[in-house]
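Removed from the display is one protein chain of the complex; every other protein chain stays in position.
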Amino acid sequence: MEIVMSIIAGVLFMGGTYLVLSKNMIRIIIGTAIISHGAHVLLLTMAGLKSGAPPLLGLKASTYTDPLPQALILTAIVISFGVTSFFLVLGYRTYKETGTDNTEKMRGTDSYD
Amino acid sequence: MTNLIIWPVLIPLLTGILLLFAPKRVVFQRGLSTVSAAVLLVVNIFIVFTVQQQGIQTLQLGGWQPPFGIVLVTDMLAALLITAAAVVSLPILVFSIYSIGKERERFYFYAFYQFLIAGVMGAFITGDIFNLFVFFEVMLISSYILIVHGGTKKQLRESFKYVLVNVISSAFFVVGVAYLYAVTGTLNMAQLSERIGSLDTGAPILSVIAVLFLIVFGLKGALFPLYFWLPASYAAPPSPIAAIFGALLTKVGIYSIFRTYSMIFTHDTAFTHQLLGILAALTMIIGVIGAVAHQDVKKILVYNVIVAVGFVLFGVSTMTETGYMGAIFYLFHDIIIKGALFLMIGAMITVAGSTHLKEMGGLIKYHPRLGWMFFTAVMALVGVPPLSGFIGKLMLVQGGAEAGQYWIIAVMMASSLLVLYSMIRIFLKGFYGKIKLEKADQYGTTKGLLLPCAFLLTVSVLIGVGAEAVYPLAATAAETLYEPQIYIDAVLKE
Amino acid sequence: MITALHLAIIAPFLAAVFVPILYKMFPNIHTGWFVLAVPAVLFAYFLQYLPVTSNKETVMAVLDWVPSLDIHFNAYVDGLGLLFALLITGIGILVVLYSIYYLSKKTEALHTFYTFLLMFMGAMLGVVLSDNMMVLYMFWEITSLSSFLLIAYWYEREKSLYGALKSMLITVLGGFSMLVGFVLLYSITGTFSIQETIALSSEVVSHELFLPAMLTILLGAFTKSAQFPFHIWLPDAMEAPTPVSAYLHSATMVKAGIYLIARLSPVFAVSGEWLWLVAGFGITTLFWGSFSAVRQTDLKSILAFSTVSQLGMILSMLGVGAAALHFDNLDENLYVGATTAAIFHLINHATFKGSLFMMAGIVDHETGTRDIRRLGGLMTVMPITFTIAVIGGFSMAGLPPFNGFLSKEMFFTAMVEFTEFQLFNVDTFGILFPVLAWIASVFTFIYSMMLIFKTFTGKMQPEKLDVKPHEAPFGMLLSPIILVSLVLVFGFFPNILSYTIIEPAMASILPSLLQEGEQFYVDIYFWHGWTPELYMTLGVIGTGVLLYLGMKKWIGVYRLFPEGLSFNRLYDQTIIQGERMSEKVIGWHMTGYIKDYLLYIFSFFTAALLFTLFYKGAFVVNTENVAPISVYELILAGVLIVSVGIVMFTKSRLKAIIGLGVAGYTVALFFVIFRAPDLALTQLIIETVSVALFLLCFYHLPQISKNLESVRFQAGNFIISAAVGLTITLIGIAASSSRLFDSISGFFPEASYEEAGGKNMVNVILVDFRGFDTMLEILVLGIAAVGIFAMIKLRMAGREQL
Amino acid sequence: MIQIILILSAVLLSLAILISLFRVAKGPSMPDRVIALDMIGINLISLVAVISLIQETTAFLEVILLLGILAFIGTVAFSKFIEKGVVIERKRD
Amino acid sequence: MKSNDVILQTATNIVLFIVLMFSVFIFFNGHHEPGGGFIGGLMTSSAVVLLLLAYDLETVKRVLPFDFKIVTAAGLLTAVATGMGSFLFGEPFLSQTYDYFTFPVLGELELATALLFDIGVYLVVIGITLTIIQTIGEDR
Partner (left out) sequence: MSANEISSWIIGIIVLLGAVLSLISAFGIIRLPDIYTRSHAATKASTLSVMCILTGAFLFFSIVEGLYSARILLGIVFVFITAPVGGHLISRAAYHSGVSLWDASVQDELNGKKQKQPSSSARESNNG
């Protein structure tokens, strides 16, 4: 299962990277969201899968899944939510101000002079 | 076990939160943030002395013993860096009071500034790799906002790129933590160091992870093939924001490389550190190329930020105690002098109304103090004794010689010369040369802007002249990095 | 402990601080009068060391600065140091005196001028009186900087800035190189003290770093002393006010390199490379400088090239003098004489060159030009100046009875004797030395004559002059008069210097030749009999006169050296092409397109990681402890992949969002499958809220425009992204297959309830074990939200600012 | 035995999701896709329930309820977007 | 465009009640079962999102007349202050404690400072979601 999940994480990264490399602002933003999914899946996978019950002591199981990565992922998910929403709004503000959603046109005249 | 070392994070954090409550009361915003920055400076200096006298300070947050809880660790390196950060944050704040404008002030500028400082402080003192990630995010999100704050076209355009690159690098950071956790099963830096140190035979996967972390931190720290985002985005925001970015943000990335490559990934130095050394040299080269290529004062300075990255990381790559000390000295110096230079450039721009050198000239006639401070700062940057850059550079050369990396020393000296060339050009064309603007034509005044610059410059001179006083601190810091066992003992053994 | 000696070094700096204040306070008094006190007092102070050094005693005043790095501000006075200290302060007095009349207190920014000048003076004293290499380096760089500032003193002139930049770049280049050399020496000896290094010189010579250390230090000395091919900065430095040229470029700064070579001779001179390099570069510079001087038309340019050439001469004598170290027996040692000559000429050069510079300044000041094509016939209007020029010029040309003649004779002696030296191929190529020396002397003779006669004789051309020339005021003439009187004094009574100054200085340069209580034999006299040297001198005069008179016929020779091949042009082109190249490099890769940047970053990411992975053999697959797979999980994996595919290839933003939602929900389902309820909950809500946010923002955003990307572009992106995905997957498999340690998480099940009072371990970790993370995480959220608010509400667009 | 039935059910449900995804990809109209998304959401609820049965754990019961709520919110948001172009109106007229 | 949303609004009113109840439940239960401040806060905000979808910004502003930026700040302050509370007892920052108390009607309950911390989290999450949505929603 770890191998399958590694592949899934890889696919998510691939998809995200592909989108991020496109010129369109929306696709780039969606791409970053997918990349962060990939990172979260990978973090969960790397901790080892299905090694016990859900980490709730109320279940009275003998072994539990590693709770630490789950807490980390939760933190990471929430942070990436904050960042993604910021990025999204930044995208649309940029569009409104510069009048383009094509990153090729966002080059800036002063890249070097 | 004291709560002392949480304060560097808490002071700006609390200040920032309090500032959120009354955004429109500008006087309150200014006053509180200035006071808090001053208090922070005092506290951090106190921490330096505490660390010097009592050794590494740790704080087990929530009272949980490491590695299970998060532990804050202030060794001398961290203490020095938080102090340097506090030293620059105060004058830059004062500078921005005079130059940032009411509108930005009313829209939480100071709060974001404080949060940025909190993030930087935390990144320096945390002893947990995931907590480092979280602090990075605090710092980054504040930097995203500061870079776009005001919402001009240029800012929006550049911050889109800036955010994108950093979002990706954050994802890579999580990936790195994931791999590291899979292999070592822990997040605590001291335990990482201990566990990886205990491996007799090489663990090839750790080399891969080390390279991954180099990429992650290199992205934040603008290491050679990863620096592309930096020049335009640092040149976009107003001067005080550019100053705090130039002074601090890349330094956090550098610090992280420093920390991980001196304490954690030491199992395969033949490969990883050689790579780091090569990249550092290339960073210096590309940095000076950029600095020489531009005629825009902000850009020139921004590329010099990249050069400094190369210098410090070269020190790290030597893996010698002298090299480490050189890197520490240089890092400390660079934080302060880059802050000073960005502020002075800011004052220049205020007066000249342009960032381009061809629009400037003869500024020294009406702004002699600014001009001579700038000249001195350039000399400090280049490493002319007795100013602050010298000791760092000397020890970097010594460390490089100890490690036998002569060709990197040559690169370093050559790039120092070009740094001098690029910066003295600003002096020659901006302050010297035909007078372009008579008194009446100037776009702004330097009222209130010179004092912060003077403060930073004074600190720089004091570090250089009083190097003997700073030396034991740097030596302690380097010792801890060179002998990770000291750190491990302080964190894991009570 | 701070001693008087330290104070003497620091005094000029301290005085420099007060100069602007005095300038403001006493606007009616020329600031120079205050400044004059500094060199005067210091000169008097240093004079009292004369008896000390002539008794072969040295003074070391110890002051710790950064002892941890072995940096001590140790002042050291011996014969060599004192010689230079006296030169610096002595010439300093005259230059300041001269400048008082040269620079008008009405139009010039005197406070900056004297601040720089005093800084320079202090730095020079520091260079020659420091025992510690790092302190020496410090003062060395300060001399470069203050000379930069002095050259750029008229900062609105384009040429001043050009010359200043050039001199700074070249001398600082040398300074950096020298710093590296010092560090290399330190890594051999473990000390920065020059005297201690000299004591350890035998170790140094046998060390493998010896040669690199020597070369880098020599580079420093050569650039500072304007040795070929680094001499190009010196002529351009003539843009400085003349007092500066007289001071820096004749007597002091350029001699710092000579000082360094003399000072470090005991360390390096036993090696053959040293002998060749120092003597070789010296003689080449001597020739090239004198040869180039003849083609100049500007008085100060002639003097500049002449300085270059004279410095080369001194250096070559020092180099030849080093040959003495290859013989133990002092009595039979002929080469010591070369060192004597070097020091003697050093002093002589300061006197005649200083006076000549001042003369040029006077001419410039009184006629408004320094161009010899516009000058002529000034002899009658400026008789005193003419006399100065004659004495200085004849001395420079090496004519008796002036001091230049004496040292020139000794120089010839040294060169002739050098051919007899039987080591390091000198016997083969050594003949070049006297030949070049002789040719150079001829040229020296010619330009000296040009200097005197083209300016002062011939027809006056008042129509070419802006002002009507007249004799300079007495104050301005005073300094050069003093200097030419010294020329005469040293010419007639050279031996007043012999054992007071020259011999102690030699003892510092060649200490290993002296036993306790011995001293060098220094006796300088006019008549040596009909020696080859005398014939050489006569030849010089004869040939020189002929060539000077027939100059029009052969001056075309210089056109054979095209301007395009000169070192000056090399420097200019390096700067211009360097800038252009770097603009190209930057413009080429810093395109401003974020896509390019990401491509570089991703390429490096995959390349570096995959290389490391396989180079290190880290890729392993271990299926021992992996979790089992169910069919439905595979199907769900398929769902996830398909939904990502939908997002990737769709052209509709809504479809992309739906795809993203499906992907997010599927990820949440995987969280369920892998027993992470809290994660599943969070992921679900966040996914939903994000989708709502996307929809909300879509109101403001356009459709994804079609046909943006070409197929090739897409294919390229796909390859890169596939490589990124592959990298992540492969390392993931490798990492999960090589778990080296147990996770620390075994702690949490017990501690959660027992110590933290919660049954949901994830929540307990979030609020307690790692509550700090959570606190910061909500901080991130808070900042993001307020930031979004600020970003939307605060619009300063339209007021683009810097 | 019951495990096999449950896994079989899970497989069927996943297939249903995959098939619905086909509709998401194919369209042709946007509401079609949203319907398919809604369908996927509902199937996810079932799947979570089945997985809880397979794992014999009560840990995911919250997820079931939450998924119901969120699928609804999602559907409302999408249909409003399709209908009006704006998800949250400033003021309804 | 005018539209009749009676069905949606009626359904929302019922659903909203369930969601809010559930979010409170999930918030308090978080220490022992899946849930907690984040999820509780997010659920509450998704309830408000539903309300926004069914009605409009003005209406919701009337119902919930808060400045959500202040809510965010207050939440942050609560969380940090909880952490600093441990200074009073000379404990490290963010030390949590808990105890069991017997209440007259409710019987024995566990009270933990962690709950206070979670309230901060809860407030922040609500505050930020609604700040963002309101800000974007109002932007024209």
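Labels A, B, C, D and E are assigned to the chains in the order they are written; within every chain, residues are numbered from 1.
Following the convention adopted for this analysis, a contact is a pair of C-beta atoms (placed from the backbone, for glycine too) under 8 Å apart; a residue touches a chain by one contact, two chains touch by 3 or more.
Just so we're clear, the structure is a prediction, and the values are computed from it rather than from any experiment.
J.: Considering the whole complex, which of E:L8, E:A47, E:V60 or E:I128 touches the chain not shown?
T.: Candidates E:L8, E:A47, E:V60 or E:I128; residue touching the omitted chain: E:L8.
J.: Hey, which subunit D residues sit against the chain that's not shown?
T.: Here the touching residues of subunit D are 1-2, 5-6, 8-10, 12-13, 15-17, 19-20, 22-23, 27-36, 38-39, 42-43, 45-46, 49-50, 52-53, 56, 58, 61-62, 64-65, 68-69, 71-72, 75-76, 78-85.
J.: So which bits of subunit E touch the chain we can't see?
T.: Listed in rising order, the touching residues are 1, 3, 7-8, 11, 14-15, 18, 22.
Going forward, only the chains that are shown with their structure count from here on.
J.: Looking at the contacts, which chains touch subunit B and subunit D alike?
T.: Intersection of subunit B and subunit D contact lists gives A, C, E.
J.: Any idea how many Å lie between the Cα centroids of subunit B and subunit E?
T.: About 37 Å separates the centre of subunit B from that of subunit E.
J.: Specify, in ascending order, the residues of subunit B that touch 2 or more different other chains.
T.: Counting only residues that touch two or more other chains, subunit B contributes 13, 20, 61-62, 130, 134, 137, 141, 144-145, 148, 151, 153-154, 160-161, 164, 168, 172, 175, 178-179, 181-182, 187, 232, 293-294.
J.: When you check subunit D against every other chain, which residues touch at least two of them?
T.: 55, 57, 59-60, 62-63, 66, 70, 73, 77, 87-88
J.: Can you name the residues of subunit C that touch subunit D in the complex?
T.: Residues 630-632, 635-636, 638-639, 642-643, 646, 652, 654-655, 658-659, 661-662, 665, 668-669, 672-673, 675, 677, 680-681, 684-685, 687-688, 691-692, 695-696, 698-699 of subunit C touch subunit D in their complex.
J.: Any idea which subunit B residues touch subunit C in the complex?
T.: Residues in contact with subunit C: 13, 20, 61-62, 64, 67-70, 103-104, 107-108, 111-112, 115, 118, 122, 130-131, 134-135, 137-138, 141-142, 144-145, 148-154, 160-161, 164-165, 168, 172, 175, 178-179, 181-188, 191, 195, 199, 203-205, 207-209, 211-212, 215, 219, 225-226, 228-229, 231-232, 238-239, 268, 271, 275, 288-290, 292-294, 298, 349, 353-355, 362, 364, 379, 382, 384-386, 390-391, 394-395, 397-398, 401-402, 406, 409-410, 413, 416-417, 420-421, 424-425, 428, 431-435, 467-468, 471-472, 475.
J.: Enumerate the contact residues on subunit D facing subunit E in the complex.
T.: Answer in residue numbers: 59-60, 62-63, 65-66, 69-70, 72-73, 76-77, 80, 83-84, 87-93.
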